[in-house]
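What follows is a set of notes on a single structure, which appears directly below.
Rather than the whole complex, this shows some of its chains in their spots.
All chains are identified by letter, namely A and B, in their written order; residue positions are counted from 1 within each chain.
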Amino acid sequence: MSITLIQAQRIAEAAREKAIAIGVAMNIAIVDEGANMKLFIRMDNAFLGSADIAIKKARTARLFDMDSGEVGKLSQPGGPLYNIEETNGGLVSFPGGVVIKDSTGKIVGAIGVSGGAVDQDQAVASTGAGAF
Amino acid sequence: MSITLIQAQRIAEAAREKAIAIGVAMNIAIVDEGANMKLFIRMDNAFLGSADIAIKKARTARLFDMDSGEVGKLSQPGGPLYNIEETNGGLVSFPGGVVIKDSTGKIVGAIGVSGGAVDQDQAVASTGAGAF
């Protein structure tokens, strides 16, 4: 079973509250099991350019079933997945994309967050994913 | 002043309630004054392919400051704007995209809805825009 809208809204709300708590305006995107967009919000005053990044982080995490930042460790010059960012209509390989798992460990979607420093993005995404 | 997240959420909620009332699962997108995406939701069981359509309907409405269906009246074969859909990274020119105006009549964004018959999409979008 994929993620429902109510679940996605709960995840996004947890992420948004975390973003407020750390004082950064974020773009937040959630994709479902099929890597198709389920929900997106841009908080007021968040970077306009972070919308596309948040969506691509969520897609990257679900497309490869790992945090987006893990992809980035492999995509550097000389690395085994160099320039993988060119594929799938554009990936984002730095932190802020996190897979969402159900209570059995099954991946049901992913969340992508962009707007702060990458560790802030990652923290907000992890908080969101943890609220599932 | 452009649309805030709280305003966008209120609009989307009004649209979603209308969609439930008419019994159709919808994709709902909202863009701000600059035609940049502010909010997106896909209701459970809504067409996957309608996500992109909802987003493009919202963009089309704001890019030309008219309902998306008005563009379609002009873009038919032999019409004055034939194939305008090829521009701006892809437009959608059938109904379901509606501009959002503030109380002074100023356009502050647009909503795009896709998932049902076009008259249903248009009704849901209009309900959403009216909730601003």
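The criterion applied here is as follows: contacts are C-beta pairs under 8 Å (C-beta built on N, C-alpha and C of every residue); 3 or more make two chains touch, one makes a residue touch a chain.
Remember, it's a predicted structure, so these values are computed and weren't measured experimentally.
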With 2 copies placed, total copies in this complex: 4
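In the analysis below, only the chains that are shown with their structure count from here on.
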For chain A placed onto chain B, the superposition rotation in degrees, Cα atoms, nearest 5: 180
Approximate Å spacing (C-alpha centroids) for the pair chain A, chain B: 25
Sites on chain B touched by chain A in the complex: 4-5, 8-9, 34, 36-44, 48, 51
